[in-house]
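Right, I'll just put the structure down here and ask away after.
Omission of a single protein chain aside, the complex is shown with its protein chains in their original locations.
Up next, chain A:
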Amino acid sequence: MTPVLSLNNLKAGYGQTEILHDLSIYVQPNEIVAIIGPNGAGKSTAMKSVLGLLNITEGTVELNGEDITNTPAAKVVQLGISYVPQTNNVFVNLTVQENLEMGAWTRPHGIPERLEEMFALFPDLREKRNQAAGSLSGGQRQMVAMAKALMVDAKILLLDEPTAGLSPKYRGEIFGTIQKIKATGVPILIVEQNAKQALGVSDRGYVLVDGANRFTGTGAELIADREIARMFLGGGH
């Protein structure tokens, strides 16, 4: 089966600095795939390379088998890759609903219907639809950011550390929402610090070290692996 998204032997970086040395990742339809690893391993960089936000010097990025290497971000979004950055991911001066409307910029029609679907998926947002996104809590902002990204008919959703800085209660809620999004048929690629929880909801995971994938396996396999547990999941049990 052709993967929805695949990164094939990527080398990429900012200017002269190469951060990804040999990275290969793929996401199949109806999969949640997690990228975990220590700080500075290139997790967020991997995601930004898909968006064309940095320069890929070798290797390819493919969407449904089509080469989209080094395509500019606005075009990538149009092609159906929705991206939620780690920080600064909502328009703080716009209301919740306006944020979602902006998310639908490249959607030709059916915006009111899609809004309703998003309010069904994120019920908390319905009553806050006319509030400025900047006035919401961190967890709610994350919900807005995800809903905004889903306003188009996304072929895949890219989430960069969606639970960073959130309370455990919201973390659980976000991971629950991610599973709900998957159930609507949108595959998800997620970069996470909270590795154990992320792998818990993921079908497969990649452990990134120094800009290359070191370990690959199903979420359960990676959690069970003693070496990975010791090195990356904390605790060492």
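Criterion: a residue touches a chain if its C-beta (ideal position, glycine included) is under 8 Å from a C-beta of that chain, and two chains touch if they have at least 3 such contacts; residues count from 1.
Criterion: contacts and distances are computed from a predicted model.
The subunit not displayed here is recorded in UniProt as "Branched-chain amino acid transport system permease protein", chosen from "Branched-chain amino acid transport system permease protein", "40-residue YVTN family beta-propeller repeat-containing protein", "TonB-dependent receptor" or "histidine kinase". Interface note: of A:Asn89, A:Gln142, A:Thr163 or A:Asn213, the residue touching the hidden chain in the full complex is A:Asn89.
Per the touch definition above, the residue from A:Gln78, A:Ser135 or A:Gln179 contacting the chain not shown is A:Gln78. If you put the hidden chain back, the residue from A:Gly103, A:Pro162, A:Pro187 or A:Gly205 that touches it is A:Gly103. For chain A, the residues touching the absent chain in the complete assembly are 51, 53, 73-74, 77-78, 83, 85, 88-94, 98, 101-103, 105-106, 148, 152.
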